[in-house]
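A single protein chain has been removed from this complex, and every other one stays in its place.
And now, subunit A:
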């Protein structure tokens, strides 16, 4: 079943001059059609300004499409009476961890979402407990968010969303402001949510390494979906990706260069093990 279904989605930002006349229209989303199956880990790749964040905000009903339809968990985002239900089912994690933590104690922040939903007090505590455990932040529950590292803050933000028990979590470049360690922590937490709790994950990023384990990948540029497929398909098209100034994972790039220089190894190698096995095969021949 598709939890998210976007059909020919268009979103226009209208620029106005001082006299309030339209001076230009930017299409942030241009005829985007994306489908996400329940329980999947879907990645959306693209440069800054490719429209990926705009799309993310549509799923959470923070922005509404200029035209086209977007159905989230069976509800149309254009129906204002469904907005809260959609936000409850599709939680969102943003890029800057500082600007999404509301409370000054970790556990109170995790409880903020359930409070807004009117969940009973005992149930809030249970959910806070569970969510903090899921992201491995239980030890920090009484700390002030200001004293945590970037990766820890972002995990708290994820716990805050998990506590609302959504079916789907959208992460809008959650690792863009983190160091490599923080990035790893966050990606591990997300993967765990997807695998163990079966929560649908939509990861928006421009780090190629993070999407290797995704079930499906969409690549966006200037508001359009330019490539889609499983990671192996996407990354086997190294030249095509390069044309759009997108990187490929280092291992994939290495394999690609080796192949170009004459070695007989397959396309779309994603991990070290795969490359080693392929090279062993070549050397045995």
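The rule is short, and it goes like this: contacts are C-beta pairs under 8 Å (C-beta built on N, C-alpha and C of every residue); 3 or more make two chains touch, one makes a residue touch a chain; residues count from 1.
As a convention for this text, contacts and distances are computed from a predicted model.
Undergrad: Which protein name, taken from UniProt, belongs to the chain you can't see among "G-D-S-L family lipolytic protein", "Energy-coupling factor transport system permease protein", "Phosphocarrier protein HPr" or "NADH-quinone oxidoreductase subunit N"?
TA: Missing chain, UniProt protein name: "Energy-coupling factor transport system permease protein".
Undergrad: Touching the absent chain in the whole complex: find that residue among A:46, A:91, A:182 or A:249.
TA: Going through A:46, A:91, A:182 or A:249 one by one, A:91 is the residue touching the chain not shown.
Undergrad: Considering the whole complex, which of A:116, A:250 or A:271 touches the chain not shown?
TA: Checking each option in A:116, A:250 or A:271, the one touching the absent chain turns out to be A:116.
Undergrad: Residues of subunit A in contact with the chain that isn't shown?
TA: Listed in rising order, the touching residues are 57, 60, 62, 84, 87-88, 91-92, 94, 96, 98-105, 107-108, 111-121, 124-125, 128, 142-144, 146, 160-161, 164.
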